[in-house]
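Reading through the structure tokens given below for one structure.
Our next item is subunit A:
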Amino acid sequence: MKRILAVTLPLLASMALVLLLGASLWSIAGSQTPVNLPELLAGKMNESGVNHPVTAVLLNFRSYDTLLEIAVLVIAGITGISMARTASLEDPELRTSDSLLYALQRWFIPLMLLLAGYLLWAGADRPGGAFQAGAVLAGCGVLMRLGGIPLGFLRPGLLLRVGLGLGFAVFLLVAVLSAMAGEAFLAYPPGMTKPLIITIETVLTFSIAMVLLALFVSAPVNDAGAPGEDDS
Partner candidate 1 sequence: MSLSALLPPITLMTSLLAAVLIFATPEHRSGLRTTINLTAALIKLLLVAIMVWGVFQGVDYHLTFTMLPGVAFTLKADALSVMFAGLSAILWLLTTVYAVGYLEDSPNRSRFFGFFSLCVASTMGIALAGNLFTFLLFYEMLTLATYPLVVHRGTVEALRAGRTYILYTLTGGAVLLVAIAWLHGLVGDLPFRQGGHFQQAASDLETPLTLIFVLLIAGLGVKAAIFPLHGWLPQAMVAPAPVSALLHAVAVVKAGAFGIVRVVYDIYGIESVAALGLLEPLAWLAAFTILYGSVRALSQADLKRRLAFSTISQVSYIILGISLFGPIGTAGGLVHLLHQGIMKITLFFCAGNYAETLGIHRVDELDGAGRRMPGTSIAFTIGAFGMIGTPPLAGFITKWTIASGAIAANMHWAIAVLLLSSILNAAYFLPVVQRLWFREAVNDWPHERFWGRLETSAWLFWPPLITALMTIMVGVLASMPFSPLSWAELIAAREYLP
Partner candidate 2 sequence: MLEWFLDLLLVTALLTTAIATLSSRDLFRAVVVFIAFGLLMAVAWVRLQAPDIALAETAIGAGLTGVLLLDAVSHFRRGGTVAASGRSDAAGGREQ
């Protein structure tokens, strides 16, 4: 009885959720939005400094979101490496001896680096940007890591932490400096918009890649006791 209930109750709840969601979607779809944001956005695009609207929203109109989002990434990275008690790079289990993978790497890594560069460069005008480029870059690192190439900079140390914080720090710096130049916070001085956005995107790319890679690297575990309050 209890088992059946344990299945049916969540099932009913989920179905109710879907039905209610569906109903409200249908209701919302039937009415016009009172604010037409795309139109507003299109009107301001020429002030944004970039040609791609998504990039404009991310790095100009709603750049505070992006700043906090990078902070979230950095937090995840910090927590991740705080869990890795020692440099886990020497863990032999991680290395793949797969020859296919090894061969793939030779071809893939340069290609992926190229792709990352392209995505970053394209971000201003076309789809693409720091996140995608960062992810590709991180993918590169993952491949190298699986191939057993020691990535020394990922050892929990100063270098790693600099890498984690760099993109975020530059973003923050630009935000504050532009404010000092008399603009509103997180606003760019006129004329400087595009170069600044590109700069931010570049460092962000590296930082994002670094965080993701750090999380990947710190996921494997190793032994370390944790004497502390909870170990009564």
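Going forward, a residue touches a chain if its C-beta (ideal position, glycine included) is under 8 Å from a C-beta of that chain, and two chains touch if they have at least 3 such contacts; residues count from 1.
Basis for inclusion: all candidates are chains of the complex that A comes from, given by their letters.
Predicted model, so just to flag it, every value in this text is computed and none were measured.
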Chain touching subunit A (counting every copy) in this complex, out of 1 or 2: 2
Footprint of candidate 2 on subunit A - complex, ascending: 54, 93, 119, 127-129, 131-132, 135-136, 138-139, 142, 212, 215-216, 219-221, 223-227, 231
